[in-house]
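For this view, one protein chain was removed and the others were kept in their places.
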């Protein structure tokens, strides 16, 4: 009996725990505190942190592979023999012992299914009106992606290969689903740190961006008032998603999935005749996918893969990407102002990193500090949604180059 | 550098596009216009058309197969060796490069999962009361399926094999999910044109049916007034779906899945004690499945498979099926009137093709044109829902004969 | 022609039906009557009974395996040859003929995915406040699991192997998802009778428990009044699920999945910042999973597996498990009263079997019969939710011992 | 070639059939299939008629009772109280009196099954699922 | 080594590259990628401008008509009747009169698209899906 008890104790998580797992459990509790106690992106950080917690509980096996077999059927007909010579066998794939729950949930990320479904929901929540009213916003949305490629270069020089560098750079796109999509396609083993960094920095937009914005602009520039946006017709809003899908996918086929789903969601919303689908895309579907995606993304942050020096580099490079993106947006806005009749408030450039709609709100708030009567939110939404398109395009470019 | 740019340009969709793809993109835009601008079945045509658009964007690869491997484990124990001699190997199926998003969504169609789930939702929305009150409606629901088999014969004579002819004939059932279910089981390569034809003709019911109805009936026949339907008790409505499931599945086992799910949904609704499940079946579940089914059905309409002479034949045969079904329903009603005490308005026969509840509304409207004080909608709903059962039964017969 | 008709008749379900299938169809109709006519756990019994009906319709094939093949790619490069020598082949797994609908739905049970998702929803509906206010409830929640292990012993002595005995014992946990989860992991072939027994006895709680409770307590004991529970702070409710997850998973890693999902759902609810996720977990997600789980659990009850002598033993052992669990909870409460300053009403012990919240209501009602002014519902909820944790822990122990 | 073989070959190897064979096979299949559909639906017609008669004889109020009870359980009083509070205060405001002077005693809600369902909330859910 | 090969090797075999080669390759990739992003978004800018102009020229009321019609179909009268019933009875109670003496003729609901959607119920669903 004593022996059995000893055996049992040896099989508890306490006996099997490494200090790295302990550290990760503490990190996940800190993330839970930030999400719940401080309100940082709770809808994503709670599932992510909980997934991180579960995956680092020793022996719990929530990410375990299943034990599987192949059962070949005996070859008994001439037809079967001919097929066999051509490599075609009648066979059945059998699960002997099921894998961990999160192993299965994770397939939605691994196979690239969840991020586009999130985009479907995001598209159905997004109003591209401010962008259509002021298409110049697209330039700011392009400029803000510079952080991605700057960081790519840095990561290459720090010794990452091109796929890893791409995945690290995309943190600067400030777009969770895009970061996860690209990373699972190019460098799945880095998904944990990249997803955690991406969502953390998105949550920290109100802290990271304002100092950069103020450093690169004068008080006077921040006070620039912009004229009111024109009203965009229903027809324009319906044609826009179709047009963007066709144009961007033809120019950059690797961006078709993300852009296509974003625009399909938007079409559900704007068409006015598919409200049922739009409602489902923005509620149940995105919520279910968010839970599964969040938990399984967090579960990729296993101690043995997460607590390595690369993670630290990724975290540092990530914030560089974020900062450079913010700055390059602001700078381009200032450059554009030398050529434009109606000047752009350069703060709008910072909204181009995406992180919808947080970055737009931050930009508008900083603007109002300089000039309390200046309402810039709608103007900021243009570059903001352009930034979503921009980082999906950037992901497409990286996929095309290194996929 | 110049070389890289040339390479990149060669990899754009513009360079790779065929004229067939261009045609399909234009067709998908026309379908989007019909769905959004004209309101034809938008809940299905918008996803279908968008799927068609995405699948025909060159190099986008939204339907690409994944790149997969098998990893066999080394045989190291005697047990493993014995298993191996019996064809049983420990092995793991690995995805090296994920497939396209819609490849995965499409599995729900290919494996026959989505159409029965749609039927679950349809069942939970359907009131079989008018059918129970007047079971003779079932005869009209049977007659209207004649279009399916007539067209089957035509397709055989035009050179299609029996499976293809079955899938083409089922268009005359005027029931999208049934058409998709049968086609994926018998002739998956024709799914694109058949689904598009089925849903298009369902949308065109108000245009296709009235001339046929009027040609086959006299003004006086259309004026026939029918006596009010009796009230159906709760108990009958609860017993009905169970009874139909058992009887039809025993007579025709291949129809069990479709009929079973339709009736389970109806039982959720009528039982009065599973409102949660009924609500989910008619809302979130059917909406999610509709999005996935629609997009992936559309995505099967790849230019190289769609722009062939068979498609034209299918489209022509499809409308023949539809028209003959309408006509045979009307004719049977007229024949029945020679034997019945209380005559049936022969327009009710046209409602038997299903296309719930559009065909019933059209029949009732044509009746009211002849006699403005004649309210036939409830009477038309009987044959209409009988037509749903009828075409599921017809699909079962075709599956049994040629599956 | 005559021959074809004979062939067709031979292929109807009537011709192929065995008397066992007929019995099962009748059993499923009785279960439908109990669910709909008598209101016993309809949300689960309706899908289960309908699945049982469908699976026993001869030749309907709703649970059929698909016909699948493996297509190996020809080895044409040196790299491929080296890989092949290491057992790694480029291959694609192909479905030639799709399986039955419920075969696919069943994978969610077989792979252990659905029960934890149900737990996610249950967690988001559960208020652990009464348990936190009175943690002694955990002792009652532990005692009530004795029925599980007592029955395990009985099943061993009746000739079942340890895995089967574990799955039979867990019926005494009065917790459907836990019973399904453990059974699919240890003894999938018994899923049908065990799930049916578990849910049936849960529905029969108001009939099974009161006589046992009254036999083991005196009128005076049943009249014991308990002092009001303190108010539990928001913070405690947020920390509780995290704490339980970590502690239980470390002590018993095999319980991590069930406990983790239960507590994640509860955290969604209590955190107050993830209402979207909580709402989805308690509505659409749990409803969809309930439909799929119910239908596919019912479909495992095929006549040939169900109508065997084991089933009768399981049904008898199941009710023993249930009764012993009820009794041991009551007895422990009485024992505890010898040591406690504030006595526990021993009826609270019976609520420890779980079957949330039915058992708690029954306990409180029996208490009120003895003393009409005694409101025990909140006190009973403590052991009741402790019983959920308790049976998940018991399942973890059985998994650890015999998994 | 008998009909059974003909039908078989229509799905496996139609190219080898003559036009006449196809016509025969197609006609046989069409007639056969239509007959089966008709037979199934006619049997269903008889069965529904039978069901109607049998249920009519035994018709009791049992089922209705269960259902009614179900519906009543779902109705949440809290909900009506909310409405009453809102309306009272609105009326009070408009009449210039304090809320506490007005008592709205009895609000009859028509057609309330569906919304009530949606509001039945956590307690009702726990009662049913699990 | 030409640039194309360099980019190729950056993703397959970066360890074999010198620091200088990495810098060159990284710079090329950065510039190339940024140019492509800029070109794509600038083309999009032109296209959106073009779209705006084309639609402005042809702008008709057709689309709006369809949409309006859609919305109107969704509005359920039953709903308003419920509200009217509730309010009437509340008012009646507070004024001490019977409900039948008060007729609330016309309730204007603002902002009603979303709730109306939710209430459109089974009939509307059947109309659209299937």
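As written, the chain order gives the labels A, B, C, D and E, with residue 1 at the start of each chain.
To be clear about the criterion, a contact is a pair of C-beta atoms (placed from the backbone, for glycine too) under 8 Å apart; a residue touches a chain by one contact, two chains touch by 3 or more.
Predicted model only: the values in this text are computed from it and were never measured.
Note on the undisplayed chain: of the listed residues C:150, C:268 or C:322, the one touching it is C:150.
For the options C:23, C:229 or C:401, the residue in contact with the chain missing from this view is C:401. When the omitted chain is restored, the residue from C:27, C:105, C:138 or C:297 that touches it is C:138.
Checked against the full complex, the one of C:273, C:333 or C:380 touching the unshown chain is C:273. Listed residues A:357, A:382 or A:396: the one in touch with the omitted chain is A:357. Residue positions on subunit C in contact with the hidden chain: 131-132, 135-136, 138-139, 141-142, 145-146, 148-150, 152-153, 156-157, 159-163, 165, 233-236, 238-240, 243-244, 247-248, 251-252, 272-273, 275-276, 279, 386, 389-390, 393-394, 397-398, 401-402, in rising order.
Contact between subunit A and the absent chain runs through residues 1, 3-5, 7-8, 36-39, 41-44, 118, 121-122, 125-127, 175-177, 282, 286, 290, 355-358.
By definition in this document, only the chains that are shown with their structure count from here on.
Among the remaining chains, those touching subunit C and also subunit D are B. On a Cα centroid basis, the chain most remote from subunit E in this structure is C. Between subunit A and subunit C the centroid-to-centroid distance comes to 36 Å (mean Cα coordinates, whole Å). Subunit E has its Cα centroid 41 Å from the Cα centroid of subunit C. Between subunit B and subunit E the centroid-to-centroid distance comes to 28 Å (mean Cα coordinates, whole Å). Each of the following residues of subunit D touches two or more other chains: 7, 32, 36, 63, 66, 70, 125, 128-129.
Residues of subunit C in contact with at least two other chains: 8, 36, 39, 42-43, 70, 72, 91, 93, 283-284, 290.
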